[in-house]
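Every protein chain but one is kept in place in this view of the complex.
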């Protein structure tokens, strides 16, 4: 079989089996490869896009540049949009050398291909940040939400220390379908926002601050105990996770 | 004006003003009462149903029976469905003495009126519990989800210690629109479920267990660090909060 | 010397020495008693009212009824206003049996004499509570502030889940000289209030809630990391401590 | 309209509207700019000086040099005194290149303009430090208090391990109107100082030390549980926050 | 051999072997019993008084009344002074029924026999308590120190909120050979005391207080980070442990 | 089919299908029941004994007496040995009323049937306890190990405060195949034991003690950081879990 | 005696004594050296291989290169297989310069000699990793298990986010005798694996992740509270410890 591996989809395999292009044994092997690809150090889940609506997202830390490159390329061979979070610079270089169409956002370490730009979400995903210092995490959420097929926008620096900044954007906030609220320190913003809308609010606590704020535990506990109900939360600084959840909430 | 307070909606007030039934001063006072009702110890937010899709939910603990009764009755005077969580038995009795149509679930302490039974959610909210001991929290989520206008069902005791129990319900799980996964101990279930579906998964960590499990911190941390992305979490044992968030995600 | 102990003030002692009413030795002993009274299990600091503006406040827990009674009576013998916090019922009964003029607030366990009702503070101490369930702690702050010589008022249940409740009281809030903000759960209220005023805000985190809220750590961390600057905080549930600090801030 | 933005105050706008210098639309836009200035990554709260007595203070960490420069310059265009805390060296250079009148304190990272040097506080803000190693935080508190319009002084290294050092300064301590007590390790100093005065004491726990002291949690807990009442606390190492609160307490 | 077990000391066994009173086998068994006595649920260490200067001290919690009684009686059969800490009332009754000479202190739960009242320590062990509420723990330390052969005294309620109370006892404090300082809340007292003496200071943090004080962690961290060097600490509320350590420090 | 459900094993079902006793549909239903039994509130995993060597063990807390009874009876219908841990007294009574052969250990709350008493383990499981107060947890481990088919013994009260007690049992300790070491406080025993043997050591930290010991975190951390390698640990007070793991290690 | 120290085994010493090659004094000294070797900074336990089945394993951190070299060489003089974990590069160079046969794995910092390659374990030790980022810890476990005499293999990247990856290896997993499961984040894998096998499962929580995952506490708590019984755990990132325990479980 001379066709490159990634071209074998389950349907193509069955067709080739029936047409005699593939023997039973080769068909079985090809089928197995449609679902899982074992690189020794990694076992790529090629079924994930089908099962979950978006392919496996690579988590950069703890992987060598060679590992990141290999996993990214294999995923890019079969999926239009591929994402790697918190990519180390040398790992990004390793991928870009092989796949010049990939893009890197240096501030967040996001690395991606974005070939399929169709918007599939039913409404807007709106990312709010409490302060300028929360900007990197908010940016990660924004970029991920877009690459995953949402119309997404950012409203920056509307923390509650100056309520009029937030209230001045009330119309946009009420028009969104899913809200991602990125906040550090005491993370009072998710509560205040949730009290104003009838759409899901995802809190992203950040590790901004010092003393008891550093690490983001204060912000996380605020999010978990938001006095306005309907807030759910993700891990500290996890902009990607919020975007992933928002995408699922925004599906038709 | 002989009409009882709760009958004044903002629209009714304006109409009565134009018709001369109300003077300007009385109209202003009536308008104010449409939005907030000050009981001294409590300031009821009568605008909340309009703003957020469901009226203020009473949090039982820390309130005297008289306070719970008063707040509950005032809310029930203006809203078809009213909810009080973790109601103490004597507080529940105080409400039921005045409002026999209210219902109490003794196991969870939920107290409610449920006059408007229309289902407004677009899909099913499915509550999964990892073990029988997580049952009370799962039940709180289930009942709240229903009273808030969702079609909701429960699949109990499908923890990962016996994977076939979970996999045997795969079809139902994949058909749900929002999943609430209630789990204590190591809370491995949210990750496993999220890995199988393309819908939002809300984790509810429970305080089931002893030693390092008691208090639910172990389960909470698992939910925050779920290796399958797209999971968001609420506070420990907060079945109500999960149902509230699910309702928002399930809106048309 | 037949005069009862409490009548000896330092000035009276010196006068009696000069007039020959007291010998040197008796004067020295009387002087010592002006500053400290040793009951064996307690060493009352009778100089405190002079040094700090209010006499020693008795902390009820961990003391036997007999100890509370003895300390309270000794203080009441020399000071117009005496305060005991978190008094156990049997300790309160022991005091009231001897000193019927004392008053007990059963909800908070505050026990006091309030003979000197002059208002000495320069402005109003305003206590705000986020929810009805924070009421006991707010009440402790309110009562203590009054007994310590302040004009003090309470605005209850203005948590941020319904911002219009808070904004509806903006005028009163801006008129206060010191603000005590009592809040549990995510304690978003201190930040929001501090962002609106140019007066000191003292946060009192409460242990209201369950899961990660119980114990009040979430609320405490919010107070410490309030995104609006100028907030200082006291210990969880410490309404008395906030009133004490507010009194010092409110002095001429 | 050729006048630079910062010259538009709300009063000037209304006047220009009446005089015909501005149309209604331009007046509305100019008014909006009086209160909030949106830089995309930041939303400056120009109303804060009016509302809270001092303009927004820039928090350095997590912002790029370009962001710090931009925000600082916009604030300096409208306010005499501007402050940035924990400024990174390259961010400070970026500001100083544009605004040579600004000053940097290298030890604390404070960056400021201090055009209005009028003292507005009614008494002295006295900063006490327990040890020489607490010096940087004490210095931040001292400088901020001065720039915010207080007469402020420092008494260094008076920790309780040698009580005579503290008692030797008793007169100065009792003369102050607000006391900021900066202490790491076991932070015994706030309690001892508060026991001696009838003015508010703000504790600033520091992260000085190692083992269980590092991070400042031990000192923070001491401050929260000070056995002398009337102590309030701010976050660990937060000299700025203490100065901000002291300024509010020191207002006429 | 008709002599009761406890009469066999190692020396008596050897003598009886040489005199022919015991065979080799019985001598071996008797010797074994000199060092360890196996009750099935407990293995009493009869060598401890010889090795460590005081016999095994029974820890009351978690043992049934029958277990406490049995262990206590076996120890009392061979040692003049025996101690059980935190004895439950029914366990104390079980012992007292068999051994009427034993004494119980109801406040602390200490149960003891004190036949040998010789003072062996070289100086005074002085117990200081910060507040009356620390009294139970201070009392445990005082009683244990006496029963273990020390001259021991208590100076109660000398916390730093009123320094003159402490300074008024300076002479006694400086005369002691070992100081046990019992303090809850911020536990500032150990530092202040250690700064005044040249003898070892043992801190006993107590769980007095509420909010972040409850549990005694705040006090423990203060003790570990005492800014005056030379302080060592024991576990929270562990008055017995402090007395045990003080006894070892007070040996000739 | 009149045969009671529990008699259907997978093999019996297939045989009955082939013999015509069962139709295909009834065979499918019977097969499903061999693996999982859905009681609504619980989903019993009847395959577990086959898969894991011992049937599902019921965790008592959080279940109603009726739930415990139902689950226990269903398990006992198919398995010779059934176990419920931490059974509440009323739940135990509910089971015993239906199944008089069951046995309850009141101290630990273990409830069991033990019909199959064959010893299957290849060597001895030896349970060591550091102190008499660790006895309840040690007993849970001992009983569970026996009911799961091991020869198991207990050596009580051999904590390191008197090393000769431990060293006196060295021979028995070295002869065991798996060691379960139950210890609270500083849990020094697992390290010392592991340093002496070449067999696996399972540490069970207990919540014995007060102050920083209470809850068992101190003991757990000791177990995790045992300086002798080869120690693994289970949750605090989890005697059952240790016995379960020991059983797996002791299989042929 | 000219024979180098390491040649003296206890048996050789006794023989030399009897043959007259050694005097009594030299024999005593040689015997002492068989068991312990005192290097001043270290006291090597040469009896450990005999007592525990494998010689002392050197813990690299906190030791100077000279110390590591000396200890390693002394151990290698008497034992075929020697291991040092987390070796710093300069310490490794110091050893390799003297002992070129030693091998270093740069990724893990393992340094070893592996002269005796006989497999002594009775079955396979199978190491599973949840993700590629857990690879370093899994590799440490794998290499250690092999050097300690086990047949050991690795199955990488089978986390539960894609269950089919795990289920595809079920046969290998069920065939193993001991399973080491390496997982970070929510560490759901140990529970799922333990639910499928009847062999001991050792969990190794890793510090992979960020926010609340960093440090590995989330993963550790999951392992301790695994809902499938029979899991024991080792310290975070402790691949070596898991291999050591697995070796003991895998002995005949």
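Think of it as A, B, C, D, E, F and G in the order they're written, each chain with its own count starting at 1.
We take it that a residue touches a chain if its C-beta (ideal position, glycine included) is under 8 Å from a C-beta of that chain, and two chains touch if they have at least 3 such contacts.
Note that the structure is predicted; figures quoted are calculated from it, not measured.
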Margin query: One chain isn't shown here. Among D:37, D:56 or D:134, which residue touches it?
Written below: D:134
Next item on the list: Can you work out which residue in D:16, D:104 or D:208 touches the chain that's missing from view?
Entry: D:208
Notebook entry, point to check: So which bits of chain D touch the chain we can't see?
Noted result: 131-136, 156-158, 161-162, 164-165, 168, 208-213
Item checked: Contact footprint on chain F, counting only the chain that is left out -> 130-131, 159-163, 185-188, 191-192, 194-196, 209, 211-213, 217-219, 221-229
Item checked: Contact footprint on chain E, counting only the chain that is left out -> 51-53, 57, 195-200, 202, 220, 224-225, 229-235, 240-242, 244-245, 247-249, 251
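The rule is simple: only the chains that are shown with their structure count from here on.
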Next item on the list: For chain B and chain G, let me know how many angstrom lie between their CA-based centres, rounded off.
Entry: 51
Margin query: From the mean C-alpha coordinate of chain A to that of chain F, what's the distance rounded to whole Å?
Written below: 42
Next item on the list: Could you tell me which residues belong to chain D and also touch two or more other chains?
Entry: 195-196, 217, 220, 224-225, 229, 235
